[in-house]
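Below: one structure, written as structure tokens.
Every protein chain except one is present and positioned as in the full complex.
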Amino acid sequence: MAGSSFGEAFKITTFGESHGEAVGVIVDGVTPGLEIDERYIQVQMDRRKPGQSSVTTPRKEYDLVRILSGMFEGRTTGTPLCLMLQNTDMRPSAYDGMDQTFRPGHADYAYLKKYGLRDHRGSGRASGRETAARVAAGAVACKLLEARGVGIVAYTREIGGIACRTYQPDEIEKNNVRACDPEAAVRMEARITELAARGDSVGGIVECRISGAMAGLGEPVFDKLDADLAKAMLSIGAVKGIEFGTGFSAAGMLGSEHNDGMDADGFLSNHAGGILGGISTGADIVFRVVVKPTSSISVPQRTVNVEGEERTIGTEGRHDPCICPRIVPVIEAMACLVLEDHYKRQAALRD
Amino acid sequence: MAGSSFGEAFKITTFGESHGEAVGVIVDGVTPGLEIDERYIQVQMDRRKPGQSSVTTPRKEYDLVRILSGMFEGRTTGTPLCLMLQNTDMRPSAYDGMDQTFRPGHADYAYLKKYGLRDHRGSGRASGRETAARVAAGAVACKLLEARGVGIVAYTREIGGIACRTYQPDEIEKNNVRACDPEAAVRMEARITELAARGDSVGGIVECRISGAMAGLGEPVFDKLDADLAKAMLSIGAVKGIEFGTGFSAAGMLGSEHNDGMDADGFLSNHAGGILGGISTGADIVFRVVVKPTSSISVPQRTVNVEGEERTIGTEGRHDPCICPRIVPVIEAMACLVLEDHYKRQAALRD
Amino acid sequence: MAGSSFGEAFKITTFGESHGEAVGVIVDGVTPGLEIDERYIQVQMDRRKPGQSSVTTPRKEYDLVRILSGMFEGRTTGTPLCLMLQNTDMRPSAYDGMDQTFRPGHADYAYLKKYGLRDHRGSGRASGRETAARVAAGAVACKLLEARGVGIVAYTREIGGIACRTYQPDEIEKNNVRACDPEAAVRMEARITELAARGDSVGGIVECRISGAMAGLGEPVFDKLDADLAKAMLSIGAVKGIEFGTGFSAAGMLGSEHNDGMDADGFLSNHAGGILGGISTGADIVFRVVVKPTSSISVPQRTVNVEGEERTIGTEGRHDPCICPRIVPVIEAMACLVLEDHYKRQAALRD
Partner (left out) sequence: MAGSSFGEAFKITTFGESHGEAVGVIVDGVTPGLEIDERYIQVQMDRRKPGQSSVTTPRKEYDLVRILSGMFEGRTTGTPLCLMLQNTDMRPSAYDGMDQTFRPGHADYAYLKKYGLRDHRGSGRASGRETAARVAAGAVACKLLEARGVGIVAYTREIGGIACRTYQPDEIEKNNVRACDPEAAVRMEARITELAARGDSVGGIVECRISGAMAGLGEPVFDKLDADLAKAMLSIGAVKGIEFGTGFSAAGMLGSEHNDGMDADGFLSNHAGGILGGISTGADIVFRVVVKPTSSISVPQRTVNVEGEERTIGTEGRHDPCICPRIVPVIEAMACLVLEDHYKRQAALRD
């Protein structure tokens, strides 16, 4: 009910605030016998952690993951893993005064209305820091999916109107914005740097491709594979929309254009994005999400305080001028969690 | 696990196939003492039912809803409602031969891979007919939300490249395509009629606005209000994407543009679509979904049969050339279910 | 939340009141391809239905089960089965006047406090009639378990102080009380008949044995196999307790007596009742439940009405003087549902 769990057969439950003691996750339903260790998970943590480059927040968190349970002699036992990350670079004092004034674009006002009180230090539970726990859990799912032959890769497709024109997967991890087109990446980075200097931020689009997933994943009515992926993606703070395959372009297409024909070798196109009737077809699963510009900016903005008095605010603190580069591993993690969950659900159904 | 249930505190479970005996739904968690009857629900059923106008399928289903349980002397008792609709105009013979050949754009192939067998009559469980049960359940949620002062309205925004230019809510139910702009509606209907004559179909965009919802609905991490709405909408067969507020346009916006400022009267804009950090702010909740062109068309298409042999197919049967007009009440129903569920969850949290 | 669903991977959701239009159940997660039909299910319905013998209520319900969905050409499709039973012999007028007075031993008072109103006709949802839906769903699980080599049998062990001294499984269905000892059965039936004549009722103990279940079923912490069986059994209206293996006798035993040793052929005893640490060991699973005397009796009893005024009441209507014979198939059904669910969960874990 309170919504800190995700998944059914492969299920995670997270805890922790941005400037509290720790963030972490319990992963329940992990296949026993999986060989995994903290180093494997750490690789993903390092892709998400702050302070990676000139276009990410300078907050220094090493995001060192510790496995507290569920392992024995280097293998999972089938009982819950608890993965924990101690917070180290908390500066709650940077948020002094913010308990009285609502930051535009943040959840401050909504949280106060929901709970009747709120932890204003660095957005508390609404902080992007919460996603560190998801990335840790996603790494476990990813390891299981590797053995199933499933590959999941996300990348920046567009930032502030600058779009990738080519798809070069090998380039993604080589540039600071995780774009799939190195030439666009240069311009994106320049744009972010320029906006950061002005105290502003910018949005973008991230695309995700899943290859090698078996046909038949997803449940036919409410737990459609695309429905569960949509929920997973929209559960990431900055994401404001998702589209599969041709997505919103389908609004202007004819059935005779959009339907993917088949021949003896398989599908002739992939307008559906690899999912039909909510169930994977075996074609690549392709979706895009829109990432809003980071809410925390130092440009002065109109707002009110808790007494309803009008104020002007510019958010201090250390923030990402564009969240796309760091959201990429979060999107991959959530996609891994959904896929692994549905593999296990399919096994239960057919047993 | 098998995915035929939706919601937690206000929970529905559906059953039934397109050409089986009946479709229906169990609604569990209904507030006791609600005055409701079959006539109230029927109004919504009639908005979704086939054969309403020249632009919908001629299949004749009266979609008469029956309440089998959970009522006593005109009021809900708090125990589960079972709402059932008998199928009457089944023509399974129209699907003869289709058990061997996969229809492009349909779930045929995916279902066969998932289950190892499939009910090919009118798409079985993958049929849009399944949504009749959702509309019935949504009507119950809608009645509860009315008492809370919440209004939910959906309408066609765009079909086949023809977009509404005005928002006139009073016009929506007066035209056959449920568009919010009567002038655009005329052109949309003409476009659909022309394509239907050619045996083709077309996609569109439907928008939904929710007014009067309290601030504080939605859970902060996975069960964000927008995440649950996204899942609800993507669980509708023809929907391929969703966006909140400014949606995909946010990719090109700056933080200083996208953040909604506040003054003493409330929010100065609504780029967020009424949800921040996954929690309602009290502003109108606004989202759009893209509806793909109906897969069932009579234009010949390339496909294969179950033996992998190449075939050409044109779907017979009775289908909607554009599903937007009939999907509008389904979107409203799903939005009602999500909202009512979160109202109840908020009550539990604060109790 | 509202509690009309049970199970996770094999999940049922029930609806219906004693004197409403119908009772029924949606079964979600059924393995596709299972050959089953209404006749197979009807056999179990007939074991539970009223009017079977001189020791059961004379209410005449044929309890004819109809499968409304989820089947195609004699096999399950993997989509939800809806199983429905029309009520036929409703006599709500028999309950006239009972809306004002609380019947001792019934849920009347508790329901009124819970819901603020109640359906007083034959106990509504609290009636034993609700279990008809469980038996129908249980038959589906039973068919799946048969193929797994699992056998589940329940029987009356004791009624009103008269206990079975022998265990003769072939005799169970041959006597009216479903006792495992034909000699005791004769005395039990005489005792019930005598009490029924006086307008009174009597309690008993039912035992259940599950053979052939694989070792490894059940989850280690909260969803232990015995915990889920306990919940399943206590969810049956008249059941007031459960014990596994030696049960309450273990309070007086030493560890050296209670521990089941092993040799090369397996366990040397079965004090644990086939479950250790919440997980099946492969030994027979054995448990007993206590069934309270039927609350509906015509012996006058002290009570109050809704105004709190003192009244004397003797319940009219048609009731079982001892519910043991008819609860036996309900207990088997619930045990089948738990076992099948855990088989599927184990498949998901190990996938």
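Going by the order they are written in, the chains are A, B and C; count residues from 1 in each one.
We take it that contacts are C-beta pairs under 8 Å (C-beta built on N, C-alpha and C of every residue); 3 or more make two chains touch, one makes a residue touch a chain.
The structure displayed is predicted, hence computed values, not measured ones.
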Options B:Gly78, B:Gly218 or B:Gly261, residue touching the unrepresented chain: B:Gly78
Residues from chain C at the interface with the omitted partner, ascending: 1-6, 8-9, 14, 102, 104-107, 109-111, 113-116, 123, 125-126, 130, 158-161, 195, 200-205, 214-224, 226-235, 237, 240-248, 250-264, 268, 272-273, 275-282, 290-297, 299, 301-304, 308-310, 345-346, 348-350
Absent-chain interface as seen on chain B, which is shown: 1, 8-9, 29, 31-32, 78-79, 220, 343-345, 347-351
Absent chain, residues of chain A that touch it: 1-5, 8-9, 11, 13-17, 20-24, 26, 28-30, 32-33, 66, 68-72, 75, 77-82, 114-119, 121, 124-125, 344, 348
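In the analysis below, only the chains that are shown with their structure count from here on.
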Interface sides of chain A and chain B: same vs different residues, half threshold: same
Central chain (by mean CA position): B
Rounded Å distance between chain A and chain C, as computed from the means of their C-alpha atoms: 46
Chain B-chain C separation of Cα centroids, rounded to whole Å: 39
Chain A and chain B, separation of their C-alpha mean positions in angstrom: 26
Multi-partner residues of chain C (each touching 2 or more other chains): 1, 8-9, 29, 32, 78-79, 344, 348
